[in-house]
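As you look at this complex, bear in mind that one protein chain is not there, while each of the others sits in place.
Order of writing sets the chain letters: A and B. Residues in each chain are counted from 1.
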Amino acid sequence: MAGFDQLGARAIAAGVAAGDFSASEVARAALDAIEAREPKIQAFLQVSAGLALKAAAATDARRAAGEELGLLAGVPVAFKDNMHLLGTRTTCASLMLEHYESPFTATCVRRMLDAGATPMGKTNMDEFAFGSSTESSAFHRTYNPWDITCVPGGSSGGSAAAVAAGEVTLALGSDTGGSIRQPASFCGVVGMKPTYGVVSRYGVVAFGSSLDQVGPFGRSVADVALAMDALVAAGRDPFDSTSQEVPAGFLAHLEASVEGMRVGIMPDLMGHEALTPEVRAALDDARVALGDQGVEVVEVDLPHMASSIAAYYAIGPSEAFSNLARFDGVRFGYQQPGCTTLAEQTALSRAYGFGAEAKRRQMLGAYLLAAGVYDKYYYPAQQVRTLITSDYRRAFARCDAIMLPAAPTTAWCFGEVSDPMQMYASDLFTISCNIAGNGGVCVPVGLGADTGMPIGVQLQGPAFQDHKLLRMARALERGLEESGRIKPGSVAPAFAGKGGELA
Amino acid sequence: MRNVREVLRDWEAVIGLEVHTELTTLKTKMFCDCRLSHDDPPNTNVCPVCLGMPGALPVPNERAIEAIVMAGIATDCQIQRRSYFYRKHYFYPDMSKNYQTTQGPVAFCMHGHLDLEVTGQGAEERPEFTVEKAAGGSYVVPIRILRIHMEEDAAKMVHVGGTEGRITSASESLIDYNRCGTPLIELVTEPDLRTPEEARLFMEQLRQTFRTLGISDCSLENGSMRCDGNVSIRRRGDERLGTKTEMKNLNSFKALHDALAYEICRQAEVLEEGGVVCQETRHWEPSRRRTVVMRAKETSDDYRMYPDPDLAPFDLSDEFIERCRARVPELPLAKRDRYVADYGLKRADAAQIASNPAVAAIFEEVVVAVAKDVIPTVANVVVNLLPATRAVTAAQVASLADLLANNTITFAAAREVLETVDGTDANPETVVDERGMRQSTDTDALKTTVDEVLIRCADQVRQYREGNRRVIGFLVGQCMKASHGTGNPKLFNQLLRERLKG
Partner (left out) sequence: MGLTRKEVRGIAEYARIALTEAELDEMTTYLNEAIELLQPIREYNLTGVAPTFHPIGDLSNVMAADELDANDRALELGVALGNAASTQGRAFRVPSILGDGGGDR
């Protein structure tokens, strides 16, 4: 039989339901693949073999009892390590939470498990999701499956790499300024950031509460659509005040025709100096592929987009400072021993527990929220947010989705980008989507002619039009597949088939 | 130091109050579904939300929002439809997130007022109102309320190794998060209060109001209602405000009054000796009857407030506000006025009955069940006898009032009857009969008693005859005693006078 990494989520769930193989067999195959591939990828911070086998056995028992199986029956899934799962640690890749045992399970994780998914473990990330390369993890690097001298992107680099290397079929990440879409682009997988409010944030360690959104990674748009169905099927989450009701049916309408739909492009942006020629070429390919599927291309403009980095770095760090204030070493987290006063204990615990970037963001946030400073940056940033949102509204009156790069370049090598400002600038094409709260998805377009590394193209859609956005993403994928540029579902070649045979 | 009444002749005090009230009548906390409870073992009612665990998110308790809107309606506040919750940051472990979720510049309730009626001795603290006082012995003054906002209470901390459980000199502190996240409303007055008595009355009236609304048990003792006072003084006639100090630990009405009185006198002494009042927070020490400095407040704290991104804005609908309005019961002042108008009660009696929702409920039940001429007797029983009881029914009060009104029993007997039926379903009339408490109207029997007393109390008889008419009261008392309370005191009085005349 084939390796489990050759199967998509739908095929695994169908195979388990049909009795072609058991969920336990799939789980063992995934554990086998992880064991074989992980030494070179290091996508995981914790592999939850015990939980995985137990969940898979439960799925098999349900089938044996004749019960109906969930959408993701037996599908191996990994979770970014800022998502709580009872029975695992939730470290956020930080020394602060090195030994933190999850006291409960996050809603998004719960929904995947309720759909029958098998939890394989927790994936590496930039510390507290501050970063774009997963290099700021306090524990170890994660290597890009397409070239292990390169970063997988970030902050959800572990989740993207685990999917790209075929260690799991699906993974969840979180996206505050591009942390799903950029690593998806770097690792050649599909990554979706739904509209803010579509997926519950309850149980996901917050970075920027008004920007964070959870979403899935998969090796095809269909797998991502299936995961979205599992995430929203139970309705809005009463534990998250900002969560909203969204109908399921992402997969059901995925193949519907896009004839007559319109995609917006921004000619100015296409000529942006930061874009490498191969990324520009990929955007052209994507435009052609969408055209082949009957999508009309229109020009749109987002005049305030240039300010989105500034707005983002006012809003994000302010919210991060506030969200991370709770890490004082009293109720949880690292506590400096031997301190005689609370203030000393707090300051030293935080100094040890947080890495450099986590300290930088919190310091910036603490400054930006100070009396007198708040009115100079934070408040106007929220006004600029209104302008950016209006830009999108105007643009979406003329098109169904906007096409953008997911990142200006392909994956860079370790240590190549160490300056924070340079790192921040690389978020240019993804963060305006978080500022407006819209949905965005990154679809692989193929390998760059110069670097040979994966390039993804990003589609952004209007708020709560994520079904239509995924339909457009699928059209793009179909077009590229038809022209032979990509093969959806495929694993990074160096790792395909390494371990993970379905016995 | 001079006493506060003297000081207030030269100085005017400017007082503002911040009153925190826990919504103790709710079932759950402000932002999670943990049980509200005062007496569970430490850290029993805690969940990821109120422990501030990473990933936890708040969801506001609808009943709490209704309660604060009701509080706003009851204090004539403008109910703000649009408002946000804010995060107020400070590193202190009694707030598990190191920020408190509270409201920003716009609170649910803005710009209300309570009218205070200051009577009796307390009115004398305010010298400039002597004219009005001469007229009615009291004055009425409106106290403006700046705002009432919604927030969450902090955890309880026990400081170990220090004196009196205070934080100073403690070597460590223990934290219990059961209280953390309890719904709390904070009312801030404008600095309209001028005397400690006004401050005390304001708190009393506020407590009556909130109790009537049923939103809190308002226990100062248990800390479910807490008050901080700000006070500054200025020379009479001066428009400029003085430097204010903030008073903490005002956990009784007496403490509130006495701490403000002390602080006014202390500030006056400092200023009269040419010193300056420092802006500081002071702690009231009831045992030593003084305030001591807790901390200097040189700069205002920077709480880095900003709208909480985890909580959707509020945009209260007319329907929501009207639903709250419909749930506001008749308030104590309106009730008092109605009792005066409808039942001819004395204003003070009416106010006393109206101030306690449970007492008022019994009164209202009885008053519709008895004849009109019995109502004054009902009021008498409710005001003077009911407060000492635990569980007396309206039917028992009605029966007792009838027995009193038709002179079947004496007031002394009524007290005993009420004590006997308290907590049971016994009929007062049965008790009266069982114990032979019916007043005797048999004049011959009473005459015998009177004669016995007159013989026994020769001294008092002589005093009476020498012109000390007041001694008759003593003799009536002796007769009542001798008749075991069954004699009618009026009849005894009459018979005694007749006998002494002869």
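Here is the rule we go by: contacts are C-beta pairs under 8 Å (C-beta built on N, C-alpha and C of every residue); 3 or more make two chains touch, one makes a residue touch a chain.
Remember, predicted model here, so these are calculated numbers, not experimental data.
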item: Contact residue for the chain not shown (choose from B:51, B:146 or B:247); value: B:51
item: Among B:106, B:170 or B:500, the residue in touch with the chain that has been omitted; value: B:170
item: Hidden partner interface residues of chain B, rising order; value: 26-28, 32-35, 41-49, 51, 59-65, 84, 91-94, 154, 158-159, 167-177, 281, 294-295, 302, 307, 309, 311-317, 320
item: Residue ranges of chain A at the interface with the undisplayed chain; value: 99-101, 103-104, 196-197, 210-211, 238-239, 241-242, 244, 304, 306-307, 309-311, 313-314, 317, 321, 328-335, 337, 339-348, 350-351, 354, 359-360, 362-364, 366-367, 370, 376-377, 379-387, 389, 420-421, 424, 435-437, 463-464
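Basically, only the chains that are shown with their structure count from here on.
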item: Rounded Å distance, chain A centre to chain B centre (Cα mean); value: 57
item: Touch list for chain B against partner chain A, complex; value: 48, 51-60, 87, 89, 91, 93, 96-99, 173, 175, 302, 304-306, 308-312
item: Touching residues (chain side chain A, partner chain B) in the complex; value: 82-84, 90, 92, 97, 100, 103-104, 106, 201-206, 208-210, 238-242, 318-319, 321-322, 325-328, 330-332, 342-343, 346, 366, 369-371, 374, 378
